[in-house]
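Each remark here refers to the structure printed beneath this line.
The complex appears here without one of its protein chains, the remainder shown in place.
Letters A and B name the chains as they come in the text, with residue numbers starting at 1 for each one.
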Amino acid sequence: MKEGLRELPPLPAILDPGNSTRNKTGGWGAFKPNIDKNKCVYCLLCWIYCPDAAISRLEEENKVEVNYEYCKGCGICSQVCPVKAIEMVRR
Amino acid sequence: MFLREIRFHGRGGQGAVTAAQILADAVFREGKYSQAFPFFGAERRGAPVMAFARIDDRPIRVRSHVYEPDYVVVLDPTLLEVVKVTEGMREGGILIVNTERNPEDIACETCSKVATVDATTIALDILGVPITNTAILGAFAKATGEVKIETVLDSIRRMSPAKPEENARAAERAYSETKVLEV
Partner (left out) sequence: MPEVRVMSGNMSAAYGAKISGVEVIAAYPITPQTTIVEYLSQFVSNGELKAKYIKVESEHSAMSACIGASATGARTFTATSSQGLALMHEMVVVAASMRLPIVMAVVNRTLAAPINIWCDYSDVMFERDSGWIQIFCENNQEVLDTIVQAYRISESKEVMLPTMVNLDGFTLSHTYEPVEIPDEDEVRDFLPPYEPEYKLDVDNPMTLGPLVTPDYTMEFKYRMEEGMEAARKEIPKAQEEFHKLFGRKYDVLDGYMLEDAEYVLVTMGALSGTAKETVDELRKEGKKVGILRIRVFRPFPREEIRELLREREAIGVIDRAHSYGSRPPVYLEVRDSLYGEETLVNSYVSGIGGRDIRTDEIKWIFKDMEDSSKKKEERMHWIGLRR
């Protein structure tokens, strides 16, 4: 932040909502999940467990997909998938 | 005055902070005074993290951040695009980077030496996880000569939270594989 005293608001607040979506954390990890849609049974465990809410539901297909703009490659989705549909691969 | 100041750049979870601590221990075992401390931004895995270390032949009293490092160590190659890792580096300093690239391809205007090692591959091979902090210490020993590799290995064995032998091997392999270019 380059703002000085007068450019900051008088109270500690972020005045433009949703700005965390601008912070694309997808570049942070060494690994990325690959979801095999054929194996996916739409149990949604990966969707619930993802700490960055980086897995989206494709409701028309009954499948999930990864949002790579935010996925940090932590591998939790791969760990919890009951049908082993998610493989972590080197980025 | 002997004081050497070092800045580590990493991401939360890669062990940049532990690297500085292990270095402080190794330096102390060789009879010098040392200090190591972190500076976190967001407390979050993957967020850019800095760690500082100081080496001196007398007790270190200064506690501000390191603004003019003699040595800069980069644990994650993706940081080169996001952070100006060479900011404030003293003339003739040494830059050490974990990367697949060669030293010739890393820019540093004021450096006397640039060193590179593919610490991520070494870590994945030996430890199974891309935690590059112990490997990068091997590169540090090779590029700067500030500590002997034997002392570094000893400190690693003593201070590793897990897999002490494997971590020591990672540092040893990095020590031999590090490429140092005099600029």
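Assume a residue touches a chain if its C-beta (ideal position, glycine included) is under 8 Å from a C-beta of that chain, and two chains touch if they have at least 3 such contacts.
Everything numeric here is computed off the predicted structure, so don't read it as measured data.
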{"item": "Hidden partner chain, touching residue among B:Q14, B:Q35, B:T86 or B:T99", "value": "B:Q35"}
{"item": "Residue ranges of chain B at the interface with the undisplayed chain", "value": "17, 20-21, 24-25, 28, 33-40, 43, 60-65, 67"}
{"item": "Missing-partner contacts on chain A, residue numbers", "value": "3-6, 12"}
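The rule we apply is simple: only the chains that are shown with their structure count from here on.
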{"item": "Gap in Å, rounded to a whole number, between the CA centres of chain B and chain A", "value": "30"}
{"item": "Touching residues on chain B, where the partner in the complex is chain A", "value": "11, 45-47, 78, 82, 120, 124, 130"}
{"item": "Chain B-facing residues of chain A, complex", "value": "25, 27-31, 72, 74, 90"}
